[in-house]
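Quick notes on the structure that follows.
Of the protein chains in this complex, all but one are displayed in their positions.
Chain lettering (A and B) follows the sequence in which the chains are written, and residue indices restart at 1 in each chain.
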Amino acid sequence: MMLVDGLRGALNQSALEPAGPQAATVAHLWWFAFIVASAVYLATMGALWWAARRARRREERGEVLDEALAEPRMTRGVTWATAATIVILLVFLVTDLSVGRTLSPVPSKRPLTIEVTGHQWWWEVAYADTSPHGRFTTANEIHVPTGRPVLFVLNSQDVIHSIWVPNLAGKKDLIPGYTQSWWFQADTAGLYRGQCAEFCGLQHAKMAFQVVAESPDRFARWVSLQQQPAMSSTDSTASRGREVFLTGPCAMCHSIEGTSAGSHAGPDLTHLASRRTIAAGTLPNTRGALAGWIVDPQRIKPGANMPPNQLEPKDLDALLTYLQSLK
Amino acid sequence: MTRRLRNVVDLGELPDVVFGPRDIMWWGTLGFVVIEGFTLVLCAAAYVYLTQNYATWPPEHTPLPSLGAPAVQVIVMLLSLPVVWWTAKSARRFDLGKVRIGLTLATLFNAAFVGIRLVELLVSLNVRWDANAYASAQWMLLCMHGTLLAVELVEVGGMLLLFWIAPVEEKHFSDVADMGFYWFFMVLVWLPLFVLCFLVPRWLQ
Partner (left out) sequence: MSDRTATATPTVDRFEREIAELERTYRSHANPFWAWVTSVDHKSIGKRYIVTCFGFFVLAGLNAGLMRLQLSRPENHIVGPDRYNQLFTVHGSAMMFLFAVPVMTAFATYLIPLMVGTKEVAYPRLNAFGYWTFLIGGIFLFAGLYTNTGPDAGWFAYVPLSGPQYSPGKRVDIWAQVVTFTEIAALVAAVEMIVTIFKMRAPGMSLNRIPLYVWSILAVSFMIVFAMPSVAIASTAMLAMDRLVATHFFNRAEGGDPLLWQHLFWFFGHPEVYIMFIPGLGFISSIVETFTGRKIFAYPVMVLALFVTAFVAFGLWVHHMFATPIPQLGRSLFTAASVLIAIPTGVQIFCWIATIWAGRPRYTTAMLFALGFIVVFTIGGMTGVMIASVPFDLQVHDTYFIVAHFHYVILGGVVFPLFGACYLYFPKITGRLMSETLGRWHFWLFFVGVNVTFFPMHLLGLDGMPRRVYTYLPEMGWGTLNLIASAGAVPIVASVAVFIVNVARSAVVGVVAGANPWNAPGLEWATSSPPPAWNFHPLPVVTGRFPLWEAGDELPVATGLATDRREVLVTTALDAVPDNRHEHPGESHWPLVMAIAVGVTFIGAVWNPWAYVIGFVIASIAFAGWGWPRGTKPEQQVTRGRVPATEAR
């Protein structure tokens, strides 16, 4: 089920299928520009074809161009074409600047604020203002309520990344040492995939994330779930897996709220099992994929900062059970 | 296809040693003056850009540059101008004796520029290049201009050698005049950079 969900979601990464006001405005701008540009292009090519044909006709019929008439005709033609070009470009410019003006400012309606930090090669997502109970951190999956603007505070931990969800909004760079803001609003509930758009090294290609736009109710439920510390399962295999996690190399980079694992070098795994994908939008969050990722991440994302982990089969099995219990 | 050639201009009487903008070597010098000048403008722009990143310039806990050696540098540079001007003027008159004296003085001046520049870098700046971006920017401006000084020392020294030991031709006097032109650029471009490197930090402290 998860797998199918992940697959369908992945298809949603297109600027031409907008799901929010910003992307919709830009898509309209694109279609407007496309139609105008096509018309201008066809007119220019038509003129070229016609000019070449006329020249050949003249040649075939042995006509001689009347120079006295030709120069003024050429002047007229070029002048009109230039004037038309200037008018079209000015119309485009004015349209574009007014579109840009409507898109830039964050709407006054109180937005939800989310902090996104870029890492080589994953996204840290922190919800700071959802409730007084405080903030929680997740990774590579951004849940947003529909119909409400979402303001993002962007930063980077290492190199420059760029956040982009084509169905919702154009991109913004995450630059170390700079804090930038970015916003979008999702009107249609659904899964939208985003991907890093600024070249950021070896695994730039596999630095993706999912935006889950859901009704405000469902979003609130998700928030309250995420605010809980990790479930402490009574299942003995899961407990053993927890031991593996905390005593093995995992805890050196990852944190799980409610346990002693508190390192923030890698993604927070407190509610790993609630996410649709792992490895920054690269694999569906299935038991098999998780096992493959833990044992040999370098095969899936060569160069990623996660080392291979040679675990005893029993330990691996327990670890997987534990991780899958982290709903 | 045969066309007859009709001789309409005789070039044989044109001069083959000329000075200033008539000479293509002068144009080459101008080209490099523009390139080097614009490079320094961009370096200065980058320097100014970096000042935005600090509340004070130099940043806290970074000492101000000293003014002694840089002031001496500016004075020595300005003193060299009349000497080089005189040298170039003598070159236009093909006055071998005076050009030899002028080139000797110019070489000494240029060696002094390079020497003082080393003192400016190693002593006056009071900071190493790897301390922070302020220090890096200071070192960049001084070194970029210092490269011009060093290259010019090779050129003037080479000319000096040529004028003392080699068969000097008339066109070499034109080269000396071009050297004078370049010299004025090299010295005058330093004045705003001196202000930027050594005075602006005092104002933005």
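Throughout what follows, a contact is a pair of C-beta atoms (placed from the backbone, for glycine too) under 8 Å apart; a residue touches a chain by one contact, two chains touch by 3 or more.
These numbers come from a predicted model, not from an experiment.
The hidden chain makes contact, of the residues B:Phe19, B:Phe109 or B:Phe194, with B:Phe19. Touching the missing chain, out of A:Asp129, A:Asp158 or A:Glu243, is residue A:Asp158. For subunit B, the residues touching the chain absent from view are 1-19, 22-24, 27-28, 31-32, 34-35, 38-39, 42-43, 46, 49-50, 52-54, 59, 92-98, 129-137, 139-140, 143-144, 150, 154-155, 158, 161-162, 166-173. Seen from subunit A, the chain kept out of the figure touches residues 6-7, 10-11, 13-16, 22-23, 25-26, 29-30, 33-34, 37, 40-41, 44-45, 47-48, 50-52, 54-56, 58-59, 65, 70, 74-75, 77-78, 81-82, 85-86, 89, 92-93, 96-97, 99-100, 103-104, 120, 158-160, 162, 164, 166, 169-173, 175-178, 180, 193, 195-206, 282, 302-303.
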